[in-house]
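What you see is the complex with one protein chain gone and the rest in place.
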């Protein structure tokens, strides 16, 4: 799909069904009064972060603004500061007023996620992170979450829809469900190895039935060189993955002749725990991260009208007229 | 739309595009091995809360399970405890395994929001709350947010799509944008009064250009008995709405002969601030709430396979076999 | 009045009426015993600060000590350290023992205030501060408070008595009372402008009836170049003055052609809030400060006898004999 | 002196020298405009406490108000709540406007002290407290401090001026200075006993040269039945008075046949330390308190005009018109 | 061994080698001066706790005091309060002065341990606790630690010497060392079962090589009814034993037909963790506790001379003469 295509707005958004109803009322009143002033609206975030959602917001504006409209903004993935103007729209108000809710919501969700992803990526200091938090958000928006995680710096994500939006192939290992169906980790991994495209990495999940160190050696012996890595995902009931466990599994794999087998860590991983793994020198080759990104709050954005028909104006608390920001580029 | 219709899954969900890819791989492996065991899967939350999303999850399962499948669960809007089983599915695994991501995501998002809404509603002690947080989340999911807020106890919500899902009419007042276009609050309110269906309540926003107390009296004088209420939404730059401001506006409205005009408070309202308003006896007639609900984390849910072909099983950390829960009802 | 005159002790002090009665008893006992030993007494503070009250203490000692007495001390306004000797008196004990209470009290009150003023002045980094806290202390001592605030670095103070003590003209703007009597800010400011000596700065108080930004523009339009500045004094019920409000009023005044109008901020200002204004770059031209100075505790001073008739002595806990302090200068 | 006489305002107050200059300007403007509206002014505190200073405020108003003026208030020493109206004045504004600074200052200082005294008294649960904090404040106001301490519940105070204001005899023991002049505690106490009116209690200070327990026995043996008590005032350098010290001195006095000798404790005593003495059952017969009262902040009071010529009015943040308070009594 | 025999002092203690040398000097000085006053010495603890060590202290005094000596005290294992006299000795000072160090040390160590044990026992609410902390203290004193743990309420202890002192048989399970020597848990347990007296309970340690749940089932299957229980001792590197693990092992044992197999928990157990296990309803049948008892500080005891030759005396800070304590019983 072309990038344009990827970010097209849905019919529900275009029709105004997702707008706060008072914007629909406002459009009706202005139309009844025969008023359609050219206004300048500015959008800014409530805290520092990584801007995400601009491609989607622009795709929407491109569809609804008349020729006379103009849009300026920062680029997708740029860092932004609290209260910095990241988007400026100048157009007749009836053309876009009802989309304020949608535009703010797109930026809020996606920037919140991209910012959280960046915090994980920064903590990991070069160790790649795969995002697999789709299970923590509604499926109608999970692809946006995965896309934003990649914008924030994640190396991969888990759903086909999210990966498509991000321009990647989806990443995955083996779920507990497969192992439970086979009632044995080695049997499940061997079946995976038989049937799945050899281009897909073999990463065995090793905490389902046995101690992780024991199971790691069993799967390494079963798959040999075809095993790319093991994933440690120890449940909270067993104390989660510890840095010492990674050290030990690494040592036991090396001692048994499997130095090529990598170690991926998942299960409640977040920036603090990443930092703890690194502080103790745990030889982690990759992290899988879910709720550390999905659980963060959206970054609230605000839209302010700063000019009406060329006249500087603002509500109380804001400074009338456009806010200077040399970083803004003309987009539409 | 019938309730059934309201909660139908989207094509993307049905097709598996929003599934974690390892579930798709698992289905492929089992099919290749000719294995399709009947499994019992249980779903439980990671913290206490209000269960929401069950109608949508059941609508999905109703489409994909074979006749032999069975589903038990708690009802939409029920309180649930940490680690309590709220949904149990027994069916051939290939039929539903790929929907684990979607089902967990639906419950996670909507239960998180409903639980946050309930905290606001409990704090408000009978004062109605209108939810208008659509602007804080992506528009593809904002109707779910609004629906969940209503399940949690909110009296209304702001978008047509959300209200439709919740079976209500959308609620709204007047945005700052309308007032800025008219460059005066009274003129904007009068235009609203001219053109909008008289069945819609006239609630004037009174912080745009002037002090709230002064503006409240101006709009009350302009609309008289047709004015239902005023909305105080003082920006943070002006110190937000304080309990004392509500007391003063109430007193000034009463002194000027407008005891019928109600006072709605919005702007950064959350359970703590609601409690503060109530502790100081502020005469609030309604709260408008946004990010206090949208900013909360999803409630993570976990799905566990507990039986395979009638045999109790579980991964490490979990107890094999179905978990007794007398509250569960047979649904499908 | 000559400086000497300004700091003369009152009759009540001289008569011993304000002395702790046990000092009066001590004088009576020593007289009855025919004992009047030459003692050396030292005075030191309980914490670091700015020394204030020395002029008044010296004026008292100058009246009561015989020719044989001698006094050493630090100068008014000097910084002093915890437990540093700031005053040393050597004289026959009957001549000055009863004034211990008064001398300690003078230094305690005035040094406490001067120290607090210095903290404000240091926080303000060059922005002038006017003290107007007379309303927070008893009128019999308010001039001392104002004098001490000026010793601590304030640029002005508000009462004629305090200003006289400090050698300044009193400073003032316009009270809420005047505006309430005129029932309109602009009318009150115009009356002030008509009747008050043109040498007095016109500083309009702009929070009485209307939003501060709106009222600032009204008074600027009414007085034009004669307006020296506006004072923002937003009450706590309206969220106090915020840095954003100063920014906005500055911008709106500039946009309306009144860049010459200065902005003075008052209302609960203290060093922390001054720091916050400066950290956010708020364009404040002056602060008005009241309780941040008047509310601080006095700095307790202690007087110790360290020699009796040339013999080193001290009570338990103190080291006998005079304490070396090279900073002390002979004063009397 | 008659009570009236005791609280008469000073000439400096009456002349307006202690008024904030903008009130003097206001009077000048109103006079120039020929305006002298009857206004209602209300005074309220910023926190809960004990009201003190009313007698003095009323004495001032009695001198300056015309016959047509009226005053309502709470009585001296009454408890008051945050923001409760404690004083209401209705009179032509020119008659009393310039006294706002003085009236607020009187109430602020004295109520602050009385409230702090009450906290000590409440902590002491019936053990009498003598106030001797004159040394911590300027002598021009120390009598007000002592008066306020007695209004707050103290049983005595130390300066003749303060005691006169409070209608008591001044209380005192023996200062360290007397003992240092005699170079021995027993000799000093014996001299006291020789020369001071037998009606005055003999209370020996016992920490000057020797351990308190040893010195207590020495003075008890020297004065026998004439000794009323000992005062423990251990300096911080010796660890202050501890509850165990009181227990031990009590035991040693009793064992030596001096059960009649009482124990007074001083030195950094405040409500927390009083509570600690009582929690450990220390047999204290009296506390001497200084800076625990003098160091507290004044209670800021605010004066609001709520009516002008019978018309309800108020500045922003306050409710127009008189505030109902059934506790107010007509005073003038 | 008779109880008397068990607590006899060692030759080093009797000879004074373990006394602080200044007590030896004191004996020498008194002897040289021909002075041997009868003194009353009292001993009290610095905090609340369980008194332990009295039997040993009394056994020492019984050997060294002359006929004329007398001893009063509380009984072994009694609760005691901070500063309560628990031991009183009246005898010629030369006879026992040099044993002050030893007596205080005995009481300090053993009371500290008994008090810590009681805290564990109280937390466990009836679940038996076995003490095995000998490895955390020097072997010359480990039997005293074990004895004190039993006095504090522990149901058993691990060393022959400690058990003998406490009048019990030593308790033990299986160390990791045995399993490592056999390189398999089941083989080690079977060897234990072959060679150890059948009267000794078979308690298998199940965390050495495999996941605890898996290993529990293996040993249960191997020993059947002869298996008394399993011990969970998960190392910190694997997240320690969690309440959930106990629940799961219980469930899996029950499901496999081994409801008779009990579960013992060890590894960093202390009162807080015991409380957490109980709060989550974990079905624990016994706790093994080590450092939670051995790591606590001794309870410092103080010895005071309160009478010399019948004359009440005391050092500064203490009250002369014996302290009344109705709980004291005559012992010698």
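Read from first to last, the chains carry the letters A, B, C, D and E; within each, the first residue is number 1.
Basically, a contact is a pair of C-beta atoms (placed from the backbone, for glycine too) under 8 Å apart; a residue touches a chain by one contact, two chains touch by 3 or more.
Bear in mind the structure is a predicted one, so any value in this text is a computation, not a measurement.
Chemist: Over the full complex, note down every shown chain the hidden chain is touching.
Modeler: A, C, D, E
Chemist: Of E:87, E:143 or E:232, which residue touches the hidden chain?
Modeler: E:143
Chemist: Using the touch definition up top, pick the residue from E:61, E:74, E:87 or E:104 that touches the left-out chain.
Modeler: Among E:61, E:74, E:87 or E:104, only E:104 touches the chain that is not shown.
Chemist: Sort through E:66, E:175 or E:259 and give me the one touching the missing partner chain.
Modeler: E:175
Chemist: Pick out the residues on chain E that sit against the missing chain.
Modeler: Output for chain E: 10, 12-13, 16-26, 28-30, 32-33, 35, 37, 39, 53, 93, 97, 100-102, 104-106, 108-110, 132, 134-144, 158-164, 170-181, 183, 191-192, 194-196, 200, 207-210, 234-238, 291, 294-298, 300-301, 305, 308, 313-318.
Chemist: Footprint of the hidden chain on chain D, which residues?
Modeler: Listed in rising order, the touching residues are 209-211, 214, 234, 236-240, 242, 244-245, 248.
Chemist: Please identify, in ascending order, the residues of chain C that touch the omitted chain?
Modeler: Counting only chain C, the missing chain is touched by 312, 316-321.
Just so it is clear, only the chains that are shown with their structure count from here on.
Chemist: Hop across touching chains from chain A and tell me the fewest hops that reach chain E.
Modeler: 1
Chemist: On the document's contact criterion, could you list the chains that touch chain A and likewise touch chain D?
Modeler: Common neighbours, chain A/chain D: B, C, E.
Chemist: How far is the middle of chain A from the middle of chain B, if each middle is the mean of its Cα atoms, in Å?
Modeler: 22
Chemist: Hey, what residues on chain C touch two or more of the other chains?
Modeler: 209-211, 234, 236-238, 244-245, 248
Chemist: Which word fits the touch map of the chains here: line, ring, star, complete or other?
Modeler: Chain contacts: none of line, ring, star or complete; other.
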